[in-house]
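Got a structure for you, written out below as structure tokens; questions coming shortly.
Here the complex is missing one protein chain, while the rest keep their positions.
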Amino acid sequence: MNRRIVGQTDATKVPRYAGLATFARLPTEAEAPEFDVAIVGVPFDAGVTYRPGARFGPSAVRQASRLLRPYHPASGTSPFDSLQVVDLGDIAASPFSIEDALASIQQGLAAVLATGARFVAIGGDHTIALPALRAVSAKHGPVALVHFDAHLDTWDTYFGEPYTHGTPFRRASEEGLLDHEASVHVGIRGSLYSAGDLADDGGMGFLIFGTDDVAERGPSAIAAEIRARIGPRPLYVSVDIDVLDPAHAPGTGTPEIGGLTSRELVTMLRKIRGLNVVGCDVVEVSPAYDHAEITAVAAANIVYEMLTLFVPVT
Amino acid sequence: MNRRIVGQTDATKVPRYAGLATFARLPTEAEAPEFDVAIVGVPFDAGVTYRPGARFGPSAVRQASRLLRPYHPASGTSPFDSLQVVDLGDIAASPFSIEDALASIQQGLAAVLATGARFVAIGGDHTIALPALRAVSAKHGPVALVHFDAHLDTWDTYFGEPYTHGTPFRRASEEGLLDHEASVHVGIRGSLYSAGDLADDGGMGFLIFGTDDVAERGPSAIAAEIRARIGPRPLYVSVDIDVLDPAHAPGTGTPEIGGLTSRELVTMLRKIRGLNVVGCDVVEVSPAYDHAEITAVAAANIVYEMLTLFVPVT
Amino acid sequence: MNRRIVGQTDATKVPRYAGLATFARLPTEAEAPEFDVAIVGVPFDAGVTYRPGARFGPSAVRQASRLLRPYHPASGTSPFDSLQVVDLGDIAASPFSIEDALASIQQGLAAVLATGARFVAIGGDHTIALPALRAVSAKHGPVALVHFDAHLDTWDTYFGEPYTHGTPFRRASEEGLLDHEASVHVGIRGSLYSAGDLADDGGMGFLIFGTDDVAERGPSAIAAEIRARIGPRPLYVSVDIDVLDPAHAPGTGTPEIGGLTSRELVTMLRKIRGLNVVGCDVVEVSPAYDHAEITAVAAANIVYEMLTLFVPVT
Amino acid sequence: MNRRIVGQTDATKVPRYAGLATFARLPTEAEAPEFDVAIVGVPFDAGVTYRPGARFGPSAVRQASRLLRPYHPASGTSPFDSLQVVDLGDIAASPFSIEDALASIQQGLAAVLATGARFVAIGGDHTIALPALRAVSAKHGPVALVHFDAHLDTWDTYFGEPYTHGTPFRRASEEGLLDHEASVHVGIRGSLYSAGDLADDGGMGFLIFGTDDVAERGPSAIAAEIRARIGPRPLYVSVDIDVLDPAHAPGTGTPEIGGLTSRELVTMLRKIRGLNVVGCDVVEVSPAYDHAEITAVAAANIVYEMLTLFVPVT
Amino acid sequence: MNRRIVGQTDATKVPRYAGLATFARLPTEAEAPEFDVAIVGVPFDAGVTYRPGARFGPSAVRQASRLLRPYHPASGTSPFDSLQVVDLGDIAASPFSIEDALASIQQGLAAVLATGARFVAIGGDHTIALPALRAVSAKHGPVALVHFDAHLDTWDTYFGEPYTHGTPFRRASEEGLLDHEASVHVGIRGSLYSAGDLADDGGMGFLIFGTDDVAERGPSAIAAEIRARIGPRPLYVSVDIDVLDPAHAPGTGTPEIGGLTSRELVTMLRKIRGLNVVGCDVVEVSPAYDHAEITAVAAANIVYEMLTLFVPVT
Partner (left out) sequence: MNRRIVGQTDATKVPRYAGLATFARLPTEAEAPEFDVAIVGVPFDAGVTYRPGARFGPSAVRQASRLLRPYHPASGTSPFDSLQVVDLGDIAASPFSIEDALASIQQGLAAVLATGARFVAIGGDHTIALPALRAVSAKHGPVALVHFDAHLDTWDTYFGEPYTHGTPFRRASEEGLLDHEASVHVGIRGSLYSAGDLADDGGMGFLIFGTDDVAERGPSAIAAEIRARIGPRPLYVSVDIDVLDPAHAPGTGTPEIGGLTSRELVTMLRKIRGLNVVGCDVVEVSPAYDHAEITAVAAANIVYEMLTLFVPVT
């Protein structure tokens, strides 16, 4: 490929705290109209059931991503050199109509996929995973899912509303967007509404790795099992930031104690590199509850880890 | 009346930081089933256009109201002795459907009015003023309105949605809920979408007292003019906490600098005592943005001032 | 039993952020006058030696407990269905006289026990464990103690005062409230006044599992050893929230680094289920030092774990 | 006097953020054993009825006082040049026994007065004004009082305790420490327990200037009236930081809206210069509730203003 | 002019919390290469003497400026319609060499002026006013200065360094950049190093309007006097955010109590419209000390007020 890749603003010429806050100080579409991977903000939080505020997630994660440097030593990759990554800005989604918003988000992400690029979506609440999966599945058919979260997000309805941040994967399952042989939840913990929640979830084909499993078996073993289960299938990776313990991610809407450390999460993400990732999201960063940007920094680093998943293993 | 009034939990027997957080440590309906004035929480914030979080307003205002004592020296009244005030708890409103929520809120407040009592509603975002006005107007006909706010809230639609926190008074005007001879905005300031915003607002019969007017003429003079305009009409009083300067009320969604001090606002409320107040609300407290409860304490005190407005002038 | 159990307010009808803040949205005594387990707030912090503020612990923990759901998957129990749990509100304790406060607290908890119910007390500072143990021991005789804390709390006096948050278990030992064969501290760490602190503590019969022990042997092994030591004795469980690392529980008065993760603590609590728990407390949540409610959420979950300890193992 | 005055650490040689945090970077007693005015910390807060934490007031105010410079332009004085001011550190007062603490504080301040020096005490809660007045009155006889506060602090008892932060001036009045012809409250506002509170207070001879009086008549007029009332009497000045509006002083225990601005307070303090001030206190700074040190910075500046009151008018 | 002006992103199509954070959601230079006024960030804070952090000022002010709407009712102007305003991003300035940074900043701003446009610079600390004045003066000759600040900023050196945030206007005066007949400080207050500070300042020709002057005479009268003094001269307006009281602007480095309200400042800015403003800055926003963005929101609004100063009076 002769295309010259536009990377980050050079931190030796422009301090990292300076300049407009694109993700990781990467180019906009205007600066790099052809791209391999798009960072897309999805500032939508009308699907939340408790603390709102994830609509400010994309801007907070971008601001926190100023600290990212180009070389990723754990993988030995330089994702901003290997891939043209751009920050496409945000998808405009109505804060008042969940259905309108779902349509806008699906359309926006489908447009990215139509260029041949892949995406990392920054939420917004977890409702956005449904239109993302619709877009991805329209291209790839039913996809495998690796879902890091404290919660199953396969509840049914809430106040009669079928589309909320607690239901995307039930809807996705019903709509045939997921490969039922190859979908896993990781990091599940916390109280449920009833034992039926687990039964329903299992009935949709999900395999659950709870935080206790991660603690007892170690993140590498869990990642290995995930790899084996997914195989070469097209894979969507969704990280609800509340999969991290509140100590690591206070800035979120429905915190649950006993969560993963950021080290455990990052290890698992690194150990699934080589799978056929076709799209990703990081959701539920609610900056008004954050402190010293620690949640947003975690999310920015998770996006960065996801970008390395798109770099071919050589 | 022989009914024995149940007042606050006695602070000399139970410390003010102790006990369940009803407003001002007042009784629940179970403890005082007949009442003159109801405090009603309306935890709804799906109508906001910028920072959400006012769904946590009622619980924060209740917690901050623990400091209130029974005697109000400026008016020489003891509202909890003169009136049976109860905390009715919150109206359950869907976070996902604005229309469903409006119906629930209207119904809940109409039920209060049906008992013969009056209410102070604690929001929640300003959308809730519309169902409150529908309930009040169903009983009293078109009412006068004294609306303290940084913003006009007479915008039309936003993302196609007619019912948001920026539109309640346009809708109320269109629905004939307001007395066009007797409706005023107080504390208006900040940037607008266009000069037409003011023209539209004036077309609906509103009189505007901006913060500059309050600063130049003084709160007493403004209050006197309001009194003269309203006269004996049934009056609804709505306070958006952002009428206060962000220094006094940081915990809100759309802050505008150059606002009222809490002293100015309280003075105006005290100087309109004697008008025929039939209902009130205090809205837009967003606790995640508050500090040291100062916004919630302000809101709790405004509710307290409103309660004194219900005490007959003798 | 034919009694119909009143559980949580239904979250599908009333959003979890709505309604008065009883613990876990459970009924008050008025709503469920017969009960198996009582949640009792004890807002007392006059016994603290460093940062005060735990008097606001009960209200903060209640507010944070809104997130709790009825099914506890790790134990497969639904404590709010198996047991009638009520929130009794707070015990009124003088902030000015430690001795008066101790008497009020003991009396309040003894009254709960007199109904045949058991309790989880929410502090308040750790001083409250002494009157709690007096009440429990008056009914059950000397009890076993599992005490999770960064500190021994077996110091003697401070400024001549025998009853402070650093001394409850020395006083309890002296008063014969504890079974010296069956009392353990878990999570101890941090600097001491002298080597004699440990000697004194050992002389009272306590066994210590430090955080290093938990780290090296794992929480399950520690729990197994505790189970073996306690056996069928009546057991009191006391959790000072500072047993957690400051990362997990910043909102407390005397933080010590190197603490437990919430995952480790929860695992140990789950692994002692089946022991004969007769009373519990969670203390030292100081909300003014908390952030995004993470300490209060942790405490609320610990209370929830304690409730599962009361559910019979079938 | 030939004594060479030791002033602040030189900010052109040691940055203001450096060095041990004595008040205004002034010398300790070891560095300036003879002195005219002593800054004395009184970290005691066992007398509070709502939010505790003023025990950390002295250290927070010292840290915030690093910004003070030596020349006070409004008065044209250089208090650290005209007077030898030292930071005597803190009086050790029991956190567990109010009576013991009162004795320690009285003794500590009497010792300062015995050297011929005057003092500014930094609280701590307002309880400390009583032992301060006892010490001052023992030397000067009944003194005039200018008391800036949101609250009267002439309540009687609370939970049977006569010595709390709500009662110092009633006790002082009863003990004959105050000149009943020359005692004023300034900045009073907020709800009371009953109309009797005002009657009782008046019965003790206090004159009240409420915040409304300050707003309507202006701080200069109020100060002039105070000057006239006090005349040449020995005067004690007590500032509860909650006399400021919560916008200006969030870091305090019992905030009341509608308070003074720092500008109004400073103006009144400046306009009473020339009165015969024999002692001062600044109390109720509770740092856990402060933000960006604004409350502590205000308190540090008030101490500084008080120091200028000790500089003879020439 | 036939050029089509590109205004803000349409808030009815893209929610205000969405999209990349340019100032007020205005176009970048790429989107509007010809412009009348440039917003330029200058993230430099190596000149501060107390709390650093203003390097994050530009990004915080941009984020806070999302709330600005296009119509400014007080002036009846729509600055984004009348003028092409662009956000040029930030000037890259070394954090390690003050002199290098000054050169970069001067060069960057001179380049803006060379296009014929005017600018509003967002600091950064007040050091940046010197290179700004060098650039402006190179074009216009010595300029009048209206300087809003708590501090004179005409100190000489600090630790031997001539170029700091406390010295820009002394250096500017020495370099002949200022018109000595037409330079004023507004809002001055707080302690000084010596009486000589004022004498030195007066010797440089500055006129001082202290906060007390503003309080006593009112902002309109002060503005009128400023207008008269400046006349038709080219004018530079510099606002140190600490001219506001810490209640209104906690997020700054050297707070001084007794400051202006945002209402007073805005009134003065509005009342000098019509003067020949050639450049502006807003400096010393230090976001790590801000709360709920209130300081950044104030700064964003001040920038907006400055933009209206560039709109011709018709």
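Letters A, B, C, D and E name the chains as they come in the text, with residue numbers starting at 1 for each one.
Throughout what follows, contacts are C-beta pairs under 8 Å (C-beta built on N, C-alpha and C of every residue); 3 or more make two chains touch, one makes a residue touch a chain.
In this text, all values refer to a predicted model and were calculated from it rather than measured experimentally.
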item	value
Displayed chains contacted by the hidden chain, counting the whole assembly	A, C, D, E
Residue in contact with the excluded chain [from D:T28, D:T115, D:T157 or D:S194]	D:T28
Touching the absent chain when the full complex is considered, from C:T49, C:S82, C:T115 or C:N276	C:T49
Missing-chain contacts mapped onto chain C	49-51, 158-159, 190-195, 197-198, 211-212, 215, 245-248, 250-251, 254-259, 261, 289-291
Chain not shown, touching residues in chain D	13-15, 17-22, 28, 30, 41, 43, 55-56, 58-59, 62-63, 87, 89-93, 95
Residues of chain E in contact with the chain not shown	45-49, 51-53, 55-56, 94-98, 100, 158-161, 164, 288-289
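We adopt the following convention: only the chains that are shown with their structure count from here on.
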item	value
Both-way neighbours, i.e. chains that touch chain D and touch chain C	B
Copies chain D and chain E - rotation angle from C-alpha fit, nearest 5 degrees	120
Comparison of B-D and A-B by number of C-beta pairs in contact, larger one	B-D
Chain B-chain C separation of Cα centroids, rounded to whole Å	40
Separation of chain A from chain D, taking each centre as the mean of its C-alpha atoms, in whole Å	55
Of all residues in chain B, the ones touching two or more other chains	15, 17, 49, 51, 55-56, 95, 158-159, 245, 247-248, 261, 289, 291
Interchain contacts, given as pairs of chains that touch	A-B, A-C, A-E, B-C, B-D, B-E, C-D, D-E
